[in-house]
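One protein chain omitted, others in place.
After this line comes chain A, so read on.
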């Protein structure tokens, strides 16, 4: 790698998209089974990937197995294309598969995501690949794997409602705001990975294929196109998504998921789209939020490409989302303890 003869050095040769063909076939079989049984967690022989667990190894393996040379790949982390995690995974596939990449949701054929579903509606030609830290929705109440498997097999999901009951008892409402459990195709209860519950309705009847990969836990599951996905709730506490008081401060979009951004150490803050591509697109169309620079001439330094700085209001310090999600980066063990379940 450090040779001066870069031209002559035999480059390290990867199979297309890193994984060997036999492994990809194994993963594709798991994916097909997952599609055949919507919401069911299919075990697969997850491979070691050249990145640590918690950095999306499950999603990366699924993407590698479905990726073709003509695909156009987009990778987002909490809605942003420019975080370390997203940049690393995009770079990985540029290098190992030589595929085209994009930040534009509409141009992508495969979108690998951590913790968000893009705001731009997905189409039939697209595949959304989720990185999943903990695939088992019942884990927080029933740690025994043998038992949770039984519960799924026998469709015993009372326990899932115990968790929601506890939420209401403690907080007066269902306080679970992300990794909010859903019932898929009227049968399996599924953890949608730590997306905000705001995104749950997008999974329902979605024209795109949705694939979920959990590397550490070696599980793949799927929602085929146009599948009924219902968020669990109580009759007297129906499921509802988060609402935001104001539109995006940069692009004035409403009805989208916003992140809080700390502007200074004196309490200055603003709420902006978590989906950076969506926000940039709207700004390019001339939409202006209250914190955006004037529309004329020297508008915001909006970069529709790979470069960082899409939210070009310096200096911006990303704060945690309004629902208290963990910060962009990786899904480490900490997610298990304080995170997704909201239960001890």
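Following the convention adopted for this analysis, contacts are C-beta pairs under 8 Å (C-beta built on N, C-alpha and C of every residue); 3 or more make two chains touch, one makes a residue touch a chain; residues count from 1.
The rule we apply is simple: contacts and distances are computed from a predicted model.
When the unshown chain is looked up in UniProt, the name that turns up among "Cysteine desulfurase", "Phosphonate C-P lyase system protein PhnK", "Cytochrome P450" or "Putative xanthine dehydrogenase subunit D" is "Phosphonate C-P lyase system protein PhnK". Of the options A:166, A:204 or A:260, the residue whose C-beta touches the omitted chain is A:166. Here the missing chain is touched by one residue of A:237, A:269 or A:287, and it is A:237.
One chain of the complex is left out; on chain A, the residues touching it are 141, 150, 153-156, 158-159, 161-162, 165-166, 168-170, 234-237, 343-344.
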